[in-house]
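Structure, as structure tokens:
A single protein chain has been omitted; all remaining protein chains appear in their positions.
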Amino acid sequence: MMSIQTPAEGADTFPLPSRESDRGRGGENQTNSPVGADDTLLCVTTDIDTALAHSAEQDQNFASIHHATLFSRLKKILPQGALLQVKEDLAPYECDGLSAYRRIPLAVALPEDEAQVVAVMKACYEAGVPVVARGAGTGLSGGAMPHEQGLVLSLAKLKRIVRIDKYSRTAVVQPGVRNLAISEAAAPFGLYYAPDPSSQIACSIGGNVAENSGGVHCLKYGLTVHNVLRVRVVLADGDVVTLGSEALDSAGLDLLALFIGSEGLLGIATEVTVKLTPKPQFAQCILASFDDVRRAGDAVAAVIAAGIIPAGLEMMDQPATRAVEPFVKAGYDINAAAILLCESDGTKEEVGDEIARMKAVLEGCGATEIRVSQSEAERILFWAGRKAAFPAAGRVSPDYYCMDGTIPKRRLADMLIAITELEKKYGLRCMNVFHAGDGNLHPLILYDANVPGELERTEAFGAEILKLSVDFGGTITGEHGVGFEKINAMCEQFASDELRIFHGIKAAWDARGLLNPGKAVPSLHRCAEFGRMHVHGGQTAFPEIERL
Amino acid sequence: MSSTTIDEFRQQILQRQPLRIRGGGSKDFYGSVPSSMQESNLLDTRMHSGIVSYDPSELVVTVKAGTTLQALELVLATRRQFLPFEPPRFGDDLSAATIGGAVAAGLSGPRRATVGALRDFVLGLRLMDGVGRELKFGGEVMKNVAGYDVSRLMAGSMGCLGLILDVSLKVLPMPMHEATIGLALDQQPALELMNQWGGEPLPISATCWADGLLMIRLSGAEPAVRTAQQRLGGDLVEADQAAQFWASLRDGQHAFFAQTSPHATLWRLSVPSVTPPLEVGGSSLIEWGGAQRWFHSEASAEEVQTLAHRCGATATAFRYAPDRTQVFSPFAPGVLKLHQSLKHAFDPHGIFGRGRLYPEI
Partner (left out) sequence: MEYSGAVAFIRKSDPLMETHLADFIRDTSTGKEAEAILRTCVHCGFCTATCPTYQLLGDELDGPRGRIYLIKQVLEGETPTQKTQLHLDRCLTCRSCETTCPSGVKYARLLDIGREIVDAKVPRVGVDAALRAGMRNVLPRAGVFGTAMKLGQMVRPLLPRAIKAKVPPLTSAGPLPDTATHSRKMIALAGCVQPSMYPNINGAAARVLDRLGISMLHAGSAGCCGAVRFHLGDPEAARDDARRNIDAWWPLLEAGAEALVMTASACGVQVRDYGHLLQDDPDYQHKAARVARLTRDISEILTAESARLQAILTDLPPPDAASKQMAFHSPCTLQHGLQLRGVAEKLLTAAGFALTPIADSHLCCGSAGTYSVLQAEISQRLRDNKLAALLGPVTSSRRPRTIASANVGCISHLAGGTEVEVRHWVELIDRRLTGQV
């Protein structure tokens, strides 16, 4: 029998006595506003406006802060051994999964519960010290790279699965819980957590929320934003708010959607409620070969146009299959110009029906070979090759640089052909693995960091791919986030007005700009500097910003 | 010419007088109506209509805000695609509702529990902020994490942040096959079944319980629908009748939604799906696998909000409220502060939809 519980009393959506907004009203009248002087409708905050002006125009400098008081306070808050301060201990925290960008932080804090997180945040807020949140450190855009004058706040010790509820199909977990650990814990109930980024074995749910992580199945099952119901957030000043609810919607603006994917700039997640999905009964995968990348790209569009939403639709080009096959032995056709992996899941009947239809479409698009997995072991083997693509790059080349643009599916072949030209231009090899179903590209540029100049050529190569992604009507990042890595490319995708709104949003949550400064949203000054070398359609970008 | 229309919008905004953004007016009944609203000027979006781009193989359509839902859905239907979140159209004239209004209201129909809400399908949009700047967020691709997700923030913002100009939506292929079954059940066992089946890999696309009858819609490949139908039992509902039933739920035209007395409000509660039957002293209509509950009540707003809070739910005085000053659940102070600051970032002079969502914003 189903047990129905009444949720605990005292959830904080309930009306509480209103509180003077501490830096809210300020009594400042808007001279141009129709709002009367007695009207408190607008929380016009001088603090926010000042912060906005600062952070939007210029990157902040935190160098002049005195740290001794902060450290003695943090020591009282945190358990023994949970505050790291000397370089020997700090260096291993100097980067996340993107090791090309590194900084030694001021200190690392390892709180064990939400109360300690709140206390640490309050201490840093009062000291004016930046805070960079870190989960498992598997991010690929430098989002958790430390700030030299800031604290790294590791959430790795908050790793308790608070509750799994079979009937409401939800799990309440702390931010340090690994993505895969949720699915493992839900497995006995026939449920799982759907978003499956490639790093799911190690990445934490807090990081997934910060980056709005995707995965190979998100065309059908959605991204993190579609699978998270509720988040408890510690704000920059230490206040705790709850966004979303265990119901399907909640009152007011959709702050939960705004928070998810905000890359640690708006707050620190300390508890996450995720939606669990019934495990499909059955899954099968088609492995299709094409002798031409354009035909493979067209086949992707044709599958969708036929009214099919595959559970996964991946594309790998020949360099990728040739790198993977020798060590995974997935059975890929290494003579094909490109291969597609098309997965169907659901009931046995659904899968049988869908596989037959996909097969017909792929044949019609000129596939040279089609294999359908005949067992679960074979299906897993087909995917093993795809999932091993990144590390395989690490085996065939000393270093690789992974890109993350997204483009409309109809431009997939154009992009592959353009990348081939860029390979010649930069004298570097590139292997391509695409989440083709949603147009998300992961070109892996292969290089050797010990060869002088190769890294610089690689970055220039990557920047051209990102620019092409924007030109093709797409975006510079589909799922890895902007972080530190793509901050300049943001100037390519957004004009100064949009960036100003972003800074306004930031100021609304974190008026002092302490959370993850210098990431995700570039200052207008940075874009002006960047645009100096880069002229759009005969016009200088950001003409209103004075150049140094 | 569209650019002229946009210039006109800008002219209106630059006058810095309170504005009420309106499309077909199908949701005029919805949201708060503060006393100041009468003084607001109307900004009519219907001049700004038409489909900007549509490529079925991309599963994306970009459409101007003033386009009617009916027109949009007709175009999609020619390619056997649809808006999976089934936005309600309301009103006697189903052709009035616009896509801009649908996005601003953020309401979703019967399919919401299984495919997602309107906000889940918003990929990008263009808007004009409170100082007349044209801004573009998101895009036409499924995955896009560059910058804050302003597009989804606009869904359900009730026109209080900015004027939506165009919106890009993810669309899906229409299901290959559908069937609806009906089972005679009391509320408690119906809720238990909805929750139990929700945890199983079944092709359920909508559920509704009212008046002792649980209706279940199955969507998907024909063999899968047939197997599920056998598994769940019940009586098969004739196709036309079923289509009418689900449309009436979607558009608020089901007999249950009609006004019951001049003093009764139609309440919508968004609750955790496992919440036991609510004691509301009257009949309820349940949707979304148990997660959406409707009832009429003469109880005060405070009483209903207290009940909702006890269930971890939010309550909306959806329709017929005698007093429309605060129809949505109140916030904790920290959340209210965030609303106010965000409002300021988009609309520093407080022009748009003042009080429509909350008196404070």
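Labels A and B are assigned to the chains in the order they are written; within every chain, residues are numbered from 1.
The rule we apply is simple: contacts are C-beta pairs under 8 Å (C-beta built on N, C-alpha and C of every residue); 3 or more make two chains touch, one makes a residue touch a chain.
It should be emphasised that the depicted structure is a prediction, and the values quoted were computed from it without experimental measurement.
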**OP:** Over the full complex, note down every shown chain the hidden chain is touching.
**Re:** A
Original post:
Which positions on subunit A touch the chain that was left off?
Top reply: 81, 84, 86-89, 91-93, 95-102, 110, 136-138, 154, 156-157, 159, 176, 178, 180, 184, 199, 201-203, 388, 390-391, 394-395, 398-400, 449-450, 455-456, 459-460, 463-464, 467, 487-488, 526, 529-530, 532-534
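Throughout what follows, only the chains that are shown with their structure count from here on.
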Original post:
Hey, how far is the Cα centre of subunit A from the one of subunit B, in Å?
Top reply: 27
**OP:** Going by the contact rule at the top, pick out the subunit A residues touching subunit B in the complex.
**Re:** 1-2, 4-7, 9, 11-16, 18-19, 21, 24, 30, 32-35, 40-45, 48, 52, 165-170, 189-191, 211-212, 214, 218-219, 222-223, 225-226, 235, 239-243, 245-255, 257-258, 260-262, 266, 278-281, 301-302, 304-305, 307-309, 346-347, 349-350, 352-354, 406-410, 435, 438-440, 473-482, 486, 490, 493-495, 497-498, 501-502, 504-505, 507-509, 520-521
Subject >> Residue numbers on subunit B that touch subunit A, as the complex places them >> reply: 16-18, 55-60, 80-81, 106, 112-113, 116-117, 119-120, 129, 133-137, 139-150, 152-153, 155-157, 161, 172-174, 176, 191-192, 195-196, 198-203, 220-224, 226-228, 270-276, 288, 291-292, 305, 309-314, 316, 328-335, 337-346, 348-351, 354-355, 357-361
